[in-house]
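The complex is shown incomplete by one protein chain, all other protein chains being positioned as in the whole.
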Amino acid sequence: MNSHPEPVRLYGLLAEFDSADALLQAVYRAREAGFHRLEAYSPFSIEGLDEALGGTREYVPLITLGGGVLGALIGYFLQWYSATINYPINVGGRPLDSWPAFLPVTFEIAVLGAAFAALLGMLALNGLPRLMHPLFELEEFRRASSDRFFLCICSRDQRFDPQATRGFLDSLGALAVLEVPE
Amino acid sequence: MKSPADIASPNVLTQMRGTDALTAPQQERRRVLGLMAASAALVGAGCSAPDERYLVPYAEGPEQLLPGVPVLYATALAERGYAIGALVETNDGRPTKVEGNPRHPASLGSTTPQMQASVLQLWDPARSSVLLNRGQIGLWPQLQTAIESQRAALEQSAGAGLHILMRPSTSPLLASQLERIRQRYPRLQIAVYDPLASDSQPAGTQLAFGRALEPLYHFDRVRVVVTLDADFLQGQPGSVRYARDLISRRIPDRGADMSRLYAVESTPGLIGALADHRLSARPDQIEALAYRLADAFAIAAPAAPAQSPAARWEQGLLADLRAHRGACLVIPGDGMPPAVHALACALNEQLGTPGVTHAYLEPLGYQPTSAAGSLDSLRMLTEAASAGAVQLLLILDGNPVYDAPADLQFASALARIPQSLHLSAYVDETSAACTWHIPATHPFEQWGDLRAYDGTTSLIQPLIAPLYGGHSAHELLDLLTPLQASEDHAQLQALWRSRADADFDQRWRGWLRAGLIDGTAAPAASARLQLTTLPAPQFARSPEAQPVATAPAAAVGSAPAGRAVQLIFAADQSVRDGQWSNNAWLQELPRSMSKLTWGNAAYVSPRTAAALGVQTGDEIWLEQNEGSGLPRQLRVGVWVLPQQPDGCITLPLGYGRTSAGPVGDGVGFDAYPLRLAAAPWYGQAHARRAGTRWSPALTQRDQTLHGRDELLPLATLGQFRREPRFATASEDERVPDHTLYPAYPYPGYKWAMTIDLNACIGCNACTIACQAENNIPVVGAEQVRLGRVMHWIRIDRYEDDRPEAVDPLDTAGSARTRTLFQPVPCMQCEHAPCEEVCPVDATVHDSQGLNLQIYNRCIGTRFCSNNCPYKVRRFNFLQYSNQSVEALKALQNPDVTVRRRGVMEKCTYCLQRIERARIAAELEHRGVRDGEIVTACQAVCPTQAIRFGNLNDPQAQVLMTKASARNYSLLADLNTRPRTTYLARVLNPAEPDRG
Amino acid sequence: MAQVFDRGLLLALKLSALIAVALVVAGFYLWRWAIDWPYQVGSPPPQPLPFSHLHHVGEDGIDCRYCHTSVETSPFAGIPSSDTCMSCHSQLFREVPLFQVLHQSVSDGTRLRWSAVNEIPDFVYFNHSAHISHGVPCTACHGRVDEMPMTERAASLHMRWCLACHRQPAQHLVMPAQVFSTMAQGSADPARQRALLTHYGLNMRRWLTDCSTCHR
Partner (left out) sequence: MADSPTPVAELRAGDIPAGWSYRSLTEKITYIVFYRRSRLPWFTGLALCLLLSLMFCAAVGYLLFNGPGIWGIAIPVAWGYAIGNYVWWIGMAQGGTFISAVLLLVSQTWRRSINRSAEAMTLFAAVMAGLFPILHLGRPWFFYWLAPYPNKMELWPQWRSPLVWDFFAIAAYLLVSLMFWYAGLLPDLASMRDRARGRLTQVLFALAALGWRGEARHWKRHQTAYLLVAGMAAPLVVSVHSVVSLDYAIGNTPGFHSTIFPPYFVAGALFSGFAMVLTLLIPMRRFFHLEELITPAIIDNMAKVMFAVNWVLIYSYVAETFTNFYSGDPYERYMSLDRLTGLYAPVYWIQIFCNVIATQVLWWRWARRNLTVLFILSLVIQLGMWIERFIITVQPLHRDFLPSAWGAFSPTRWDWLTLFGSCAFFVLLLLLFVRLLPAISIHDLRGQLHEQYGSSAGKPGQQSGQRSAEQPT
């Protein structure tokens, strides 16, 4: 454990658990204890963990829908404009605005737009890419991507107090409680 | 970049003096020749980064030339020594295209395939460009001195030992020159040899009228035509005109009674495919038939073998002849013996109407010293030579070492001549055997004159200075009689000044402009029939009289020992006697009856093939020990042809050249070694299976309709009268009226085409004309085999045996299938399936309704070709267009983009001609008039089967043809709405019951 | 381990990313420039003779057609042959050494090699006479040659440029009399434009943008 003689600005305190359930319990307890700035880290997606943390509003589906619609509009407009307005050409006696023939491309562009929106929206909302993060300072945190479950109480939380909070986390049966330097 | 016009133009200037263009503007204004047009054609579509270019104007501007505006010059080209009028299109001084001369009787605006190809011949980089003396490069002066040194001796001996060997020629200038020489050297011997010339014809008229005469036919005045192994639709001096005349009586829509055509053939040809009644027979059978005909019309002739293999057919024929006395003609073939020609003359006097249906002319060509005929004159020359009696021999064009009858041993005789001069465009087999070779000028490079089949004389004017420093026959002959004015132009003018009356110079210009000297048509000779005793049939005694098929069938399968067959020698449809061997356009032009390119094949009937145990693709040995002692052997590729008579093997001549040039060398087999002076047309040999194979380069692999009769509706005249709309009879073959698409309006021009299948004789002229006009590349035998031929308009050939097709009179059965031709260019569909699938708008419609192909936009997906039900699109799978040889670039039509590799191309109704006419009309602020735009294929067609015009023009001819009841669209039920439609074929067989 | 990245590394990464983007953009424009060569507007190519339209047209007022004789009747305006030049210069400036080339050309027939200023690809078929006869003034494409000491290209000659006029010809057209005027200017007045269109029969002009109008 890294205990520094002089106090350092903390990002927060990190409690380590060895199972999803333990983490989930810890989160509930912490919420009861009135902590708000909580972060829970797990090596896989755990049902209901984010609800436990207070939940977040889902924007990704909306963004995706937006991307799809936008793609469709752009796709069709592009074809309609180029084929009927910009350079109308008689192709095999077919109508200039052969809308049925324009649908496939419209569809493909719509799907493409939606998929892009979904992925990029997710990353943006998650604040990724973020290549540097205080948590990465901790050697132990490596296991967050393997077999360890972490609960972090951020120092920004008004109830945060280095000593008390550490005590609280110990009381949750954490394998260890670590300081996350800023 | 060296521009081709650098080669051409300066010479043009020197030559253009005094000549007049048919379309040259009258006012004399200083013109300037820019070279953009020249360079325009050179780099084709899809050139990536543009390179720096230069504009190279003349130092001294030529007269009467508009840069980029093609000029037509009237001249004439020789067909077997006879003139066919031509208008040659020159772009910035470069001859690029040949059209027929509408005013010329032998042309009427049409040409032969060979005339189209003559432009390529002109630019052919393989043409001889240096004078050779015993293989060493020599100079003209050297030659002069060489002749000078001999002249004294020759004059002493009055020209003994001086011989001239020439091809048939009707040139008055040449004739006068030869006469002048003869006066100087009385003992001069002149031989005229043409491997394709018929000696029977003069001999026959000799028998009939007491002197040699030339027949002249008027097929437009004939009701019944009978051909005895005579395919007068091609290869004859009058063929182009004859085809026009014949067809003019065979369009059922026209009121006049449709003429009927009986063809008896020993080799299937165009005439047989066209005929209402066709009989394939061995030469001896044909001869016998002629005798029987004579018999039937009470003409004194030895009794012919009575039994006839096709009695019913002959009765039908006789009945028809009797029914139409006075309007019938019997045409004997070149190979038929003199007696048959004489009989034909006699028959025509009875059945035809002398002066109306036919006439006789005094011989137009220059007559050899021995009146006996061309072969005899050559024989005499050979004998003299081998006797060492020939001191100096001038060979004016021609290739006797290659094409003289084998048993004459001409080559060895030639070797014994101390001084032999050979004037020819190529260093060929004969050149190598002569002491001197002189490069000859192309007809487009010299002055001269020629007479047409009817005697009309045309002037030949140079369109460009000799590209390869050639010399004309006139120049060469002048070495024997040096004159003051030894230049062709002066000589020619001198000759015609002497024959013309007042204001010669003005007439001269008129003649040049018109392309002919009016009033020079030969008058009909007064010929009285004095038919005395005729020799007995000549072939009847030949051992091969009994057909092979009747021979024991045991030999079938197991390699048979030598089996007696009759050989039939025929000029190849493309390279003829071999003088066109090095012409790639002609080599790749599919032969009408086999669709074979790049080579010849031995045509064998199915039964004979079976008897020999071979089929198409196999090879056979032909062995011969008649004639001279040593046996001659020849291995030939077999092509099985249904209409071929049993026991007869046809060998096209003109192949197996060893010194033709890079294109023609080693292509096909040489049949001359089997050709004997005794029997130049019908020889004998023993055939046996060789066990080896050859692979023909075909442009059409499958030549049967597979029951898809709707592609080629067919009716007899009777049926047509009963049901005029037979072509579009069944519901699903009409163009559906309903369509999902709103109709596109075509308010301005609306181009369309019709192709009359009754008029098409399958002569291929359109294919090669299109090739010349549209810079269509040649791909070579290997690519043709792969199926990558580039022709934009192809002539499909089908073997058909539906009831309407087969000859009702012919009971022989073996050869009953009929050959049908169908020219297929781009159909210019209004609902073009090709356009819909092109991803880049490279093929689209324009406001005239043309189905365009934009080469520089094409990326080569080939989807359009897949989706074209007519498969008329052609793709540059490799770099086909020649971008390296300057001479070949100079040949290109500057108004048509040269296509690069990876680009699709196709027929565009000669878009460049349409645009040119449109702009010309706009300069005069008027619309294009009907007939101003003539597509290349339409222009060349001898029978005017193709009509093209503007559907919005009430005067347009194409409207009338479209209105014909026979009008139908190909694969109409696909609703592609083709602008190109066909007029269905109507045959006119005699109703059998009418007996 | 501490962090995988430190601030320096991150900075480096971001910078290299920026540079990469910059390179791509630069490359694109370089390519555009490359495929345009030598079709640059306003860069006169070197010529065998320093011929000046400014002098001949602007100052001497010689009509275009005196040298470019076939412009009304043929697809090509025509480049004057040396003897055309001599029609004046046999008298004028005989002794100026610059004219040596010209005199030589006339005497021994060696041709002048002018660099092409307005060059279009070979698959484009431009017809001068058609444009002249429809009231398109020389200036519309060639600009004010009477102000060019050395002749230079006045327009890009890109297809886009051609299309612009073929789609909306009206504002470029002038009356027949003005076609060869160096001052020729299309009119902005719609009524006049309509009149001109009617005069030249360009009211129905769908065909102007047909591919076949320029490509064959």
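Think of it as A, B and C in the order they're written, each chain with its own count starting at 1.
Criterion: a residue touches a chain if its C-beta (ideal position, glycine included) is under 8 Å from a C-beta of that chain, and two chains touch if they have at least 3 such contacts.
Because the structure is a prediction, the values reported are computed rather than measured.
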Exercise. Quick one: which of A:D50, A:D161 or A:E182 touches the chain that's been left out?
Worked result: A:D50
Exercise. Which residue from B:V356, B:A387 or B:L786 sits in contact with the chain not drawn here?
Worked result: B:L786
Seminar exercise, completed: Residues of chain B touching the missing chain are 46, 48, 700-708, 711, 783, 786-788, 794, 796-798, 822, 824, 833, 835-841, 844, 857-863, 865-867, 869-871, 873-879, 901-904, 970-971, 974
Seminar exercise, completed: Residue positions on chain A contacting the omitted chain are 18-22, 39-46, 49-50, 52-53, 56, 58, 60-61, 64, 78-79, 82-83, 86-87, 91-92, 94, 98, 101-102, 104-105, 107-109, 111-112, 114-116, 118-119, 121-123, 125-126, 128-133, 135-136, 142-147, 149
For this session: Can you list, in ascending order, the chain C residues touching the missing chain?
Result: 4-5, 9, 13, 158-160, 163
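Just so it is clear, only the chains that are shown with their structure count from here on.
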Problem set entry | Intercentroid distance (Cα basis), chain C paired with chain B, Å | 47
Seminar exercise, completed: In whole angstrom, the CA-centroid distance of chain A from chain C equals 58
Seminar exercise, completed: CA centroids of chain A and chain B: separation to the nearest Å works out as 82
Exercise. Which positions in chain A touch two or more other chains at once?
Worked result: 89
Exercise. What are the residues of chain B that contact at least two other chains?
Worked result: 841, 844, 846-847
For this session: Spell out the residues on chain B that touch chain C in their complex, using ranges where they run on.
Result: 10, 29-34, 36-37, 39-50, 52-61, 66-69, 747-748, 841, 844, 846-848, 850, 852, 854-857, 895-898, 908, 911-912, 915, 919, 922-923, 925
Exercise. For chain C, which residues are in contact with chain B within the complex?
Worked result: 34-35, 37-39, 45, 69-70, 73-84, 105-106, 109-116, 119, 121-123, 125, 127, 129-130, 133-134, 201, 204, 206-207, 210-213, 215-216
Exercise. Can you list the residues on chain A that touch chain C in the complex?
Worked result: 87, 89, 131-132, 136-137, 139, 142
